[in-house]
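All protein chains but one are shown in place.
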Amino acid sequence: MEISLTVNGTEHTTDVPDNSLLVEIIRERLNLTGTHVGCDTSQCGACTIHMNGRSVKSCTVLAGQADGADITTIEGIGTVDALHPMQEAFRENHALQCGFCTPGMIMSAIDLVEKGKPLDERSVREGLEGNLCRCTGYHNIVKAVLDAQDKM
Amino acid sequence: MTSETGIGASVKRKEDARFITGAGHYTDDINQPGQLYAVFVRSMYPRAEIRSIDVSSALAMEGVMAAYTGADLAADGIGDLPCGWMVKSKDGSDMIQPPHPPVAVSVVNYVGEPYAMVVAETLQAARDGAEAVTADFNEIPAVVDLASAHGADQIHEAVPGNQCYDWELGDREATDAAFASADHVTSLDIVNNRLIPNAMEPRAAVGMYEAATGNYTLYTTSQNPHLARLVLAAFVNVAAESKLRVIAPDVGGGFGSKIFVYAEETAVIWAAGKLARAIKWRADRSESFLADAHGRDHRTRAELALNADGTFVGLRVKTVANMGAYLSLFASSVPTYLYGTLLAGQYRTPAIYVEVQSVFTNTAPVDAYRGAGRPEATYVVERLVETAARELGKDPADIRRLNFIQPEDFPYETPVALTYDTGDYDASLKKAIELIGYDDFAERKASSEANGKKRGIGFSCYIEACGLAPSQVAISLGAGVGLFESAEVRVDVTGSVSVMTGCHSHGQGHETTFAQIVSDKLGIPFENVDVVHGDTGRSDYGLGTYGSRSLVVGGSAIVKATDKVIAKSRKIAAHMLESTEENVDFEEGTFSVTDSNQSITFPEVAFSAYVPGNYPLDELEPGLSEKAFYDPENFTYPAGAHICEVEVDPETGKVEIVNFVAVDDFGEIINPMIVAGQVHGGLAQGIGQALLEHGIYDESGQLVTGSYMDYTMPRADDMPNFVVDTTVTPCTHNPLGAKGCGEAGAIGSTAAVMNALTDALGVVDVPMPATPETVWRAMEGE
Partner (left out) sequence: MEDYARVVDRFVGFGGRTLEQSGQYRILAARAVVWDALNDADVLAACIEGCESVTKLSDHRFDANITAKLGPVKTKFKATIEVSDRNPPESYSLEVSVKGGMQGFGKGRAEVELAEDQNATLLSYRVEGNVGGKLAQMGSRLITAAGRKMADGFFSRFSERWADTI
């Protein structure tokens, strides 16, 4: 099937197998490999992106469902020279180690702040429940999100 | 300049720029032109004889390029996956290592063991092809239960009683005598639950082969690419070391599970040679659950003998350790040299005796997982000590203080083969007690009780042996490799520096920490130092990253190489300044002649080394690049005090960690921010073991916690905020004075949580993980 979608501001029209997942299109067709695959049961959140302004796990979305959608991935929120405040906060607070969960974590955290202000420690922890991190023990991630919300 | 980015500064990490922008390069992000995809066909049976495998329908499918079985690999001379550490039994006999073909040939021995591999043009075609492979199995009842595995139906022909070895350490007679004359004996039966590592990046491999040169390149998710190359070359016979380049690019966490050489990368690189095409494989998470090496899984009977005043006089430990179905790369060393040797803990216990039987079961192989043996040892010692304090009516802090090895006792030789170089255990305990507010605990407990909650506090004063390892000691104890580390400090013409290390960073932040060391020592900007790791084509050699060794061993090698650079630079500078080496000082990047105003900068010296106009060519070679190998004299001994406070809801059995303090002595610290992060992560894994995580096989041998729906990973709302702090006694035998910090969190915390929980409930033991149901049953007296 042919689908059109806007990814990080650029429109793409592509022919995809009916059963392909959005994450496969993002990683393999568009070569945006910042969106990661960490599980096969939609539990880990490493593939989190924004679809029409809301965070979704891109492994739970069929490519066909994203036809016409506006997609933002980690590559689309900031650059090394002009970081998004959430990216900046992750670096400043040492909220990442191996970096594998980080793109999904940042995308979830941005959505959480955008819809959930004001957040406190508890609500950040609950809001990030769908994203697994094995390195940080979440301590600095929570700190980073609270830090970023003041700057967003 | 160096004060903000040098040794001791919390410099923000160099590696973060790529990770926060999605620009990291993990193995699955790497694609090669014309690449094929591999899918493994895995056993659904815990134990079965393979009567036949039929790959013909798979081969007939569109897009399928090849389908291989274990027999194909064997026929091509591909060897077994080895275990790199020979442990000897009490009677002096060698451990028994059963054959471990990368792809099963005649039997399968755990659910998830691969018995065929299908390679196809697309991932989907490879999956369809794998589905089309049929096999005729003769199922055999599996050996699953660790307690009865020894003496159960024999799994491997070569291994009677399923026993790999029966090892001992310490003085049995002296220990028995101590028990015979002791006033009190505290005994515990302890189960250390099986864990599944779950680095967030699943394992992956991309294998490539160039027929014209015979060169192989393997991208793989490895903590130690040089070791992977050695094993694949020397043991598995894929190719000569010189023809095989192993690259571990960005790796998304390891925690031990990516130390080992597994079936999949072995088969992938071999098949890449057969087909002369690049081949990619990436594990699904369910494959990670089944086929990554698991951790822990001990059953232990432990006894502590004390005098009436609380002085420890003897410790006796008997452990059965699960090896799983085959010996993974370092499996044999974990419950022996990384466990039995740590049973002295922080205490002057004069007599210790430990026996460990390692047995095979029809489960996934078990090997090192964060801490590897040391968390198990700490759990035994610290649960015993806390229980003894309760039985004798002593304060848990007091009984520890009474038995601590004192600062003046160092170097201290333990009864279990280690010599601790330095430490001040009471300093950490004292600080931890202050930070948690131990003196006010009774008030907090009373206020919890007023709210219908049960509150408890628990201590854990752990020790670990890190910085693996003095090569000669390790080799004399059975290690198959040296455990030194290499480094190269390559100064460019313009004075920028590349640092090559054999350690590998998969979250630890070496690119930052190592750059801090070099920039500090050379007095050049932090930004001008790049750290290169994870590529056998770019760094000489190395043993990789595990056992909290990178800074201690790898960092020391870097210091050594940097010192060589400085020594040569000093000679060049002396020539340029028309002085002598002895009269040239080096400080903050500038060489100056003593008591004069003549000076020259490090970049100027570097330039002169490569453009040797004014240069002592008769004495010195041009260029400025130095290598060093560093072999440690001893292990390092990080130690600390963790105190946990829990609140239990008696209605539901839910345990909440309301306070957690970790005070650790890691010796000198290069980057405090990174060190605190390492502790946080370790604590989450240790707390996860205590309260959440459990790898369970059902009685038939099926893994029933094989997804994130059933294996409880710690999530953000399961974890508390941590209070972490440090004390410092510098390591006495490495140039950085550092001890290593990577595993401490996972080593100390588990016992602290369970000591707090048993204190809250007023019971002797609760099995881990202490899920709400388990706790509720413990309260009901079940």
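Each chain carries a letter (A and B) given by its place in the written order, and its residues are counted from 1.
We take it that a contact is a pair of C-beta atoms (placed from the backbone, for glycine too) under 8 Å apart; a residue touches a chain by one contact, two chains touch by 3 or more.
Bear in mind the structure is a predicted one, so any value in this text is a computation, not a measurement.
*Asks:* Kindly state which of the options B:83, B:130, B:152 or B:388 is in contact with the chain not pictured.
*Replies:* B:130
*Asks:* From the list B:161, B:735 or B:767, which touches the chain that is not on show?
*Replies:* The missing chain is touched by B:767.
*Asks:* Considering the whole complex, which of B:439, B:578, B:699 or B:780 touches the chain not shown?
*Replies:* Of these options, the touching residue for the absent chain is B:699.
*Asks:* Just name the one of B:146, B:529 or B:543 that touches the chain not displayed here.
*Replies:* Of all options in B:146, B:529 or B:543, contact with the hidden chain holds for B:146.
*Asks:* In the full complex, which of B:153, B:189, B:309 or B:633 touches the chain missing from this view?
*Replies:* B:189
*Asks:* Since one chain isn't shown, list which residues of chain B touch it in the complete complex.
*Replies:* Touching the chain left out of view, chain B contributes residues 41, 44-46, 111, 130-131, 145-147, 189, 191, 286, 289-290, 694, 696-700, 702-707, 709-710, 765, 767, 773-774.
The definition used in the following text is that only the chains that are shown with their structure count from here on.
*Asks:* Distance from the CA centroid of chain A to that of chain B, rounded to the nearest Å?
*Replies:* The mean C-alpha positions of chain A and chain B differ by 29 Å.
*Asks:* Where on chain A does chain B make contact in their complex?
*Replies:* Checking each residue of chain A against chain B gives 17, 27, 32-41, 43-44, 46, 73-75, 78-80, 83, 87, 90-92, 94, 96-103, 106, 121-122, 124-126, 128-129, 131-142.
*Asks:* Which positions of chain B touch chain A when the two form their complex?
*Replies:* Touching chain A from chain B are residues 12-13, 15-26, 28-29, 124, 198-202, 250-253, 255, 282, 284-286, 506-509, 673-674, 676-678, 680-685, 707-709, 713-717, 719, 721-722, 745.
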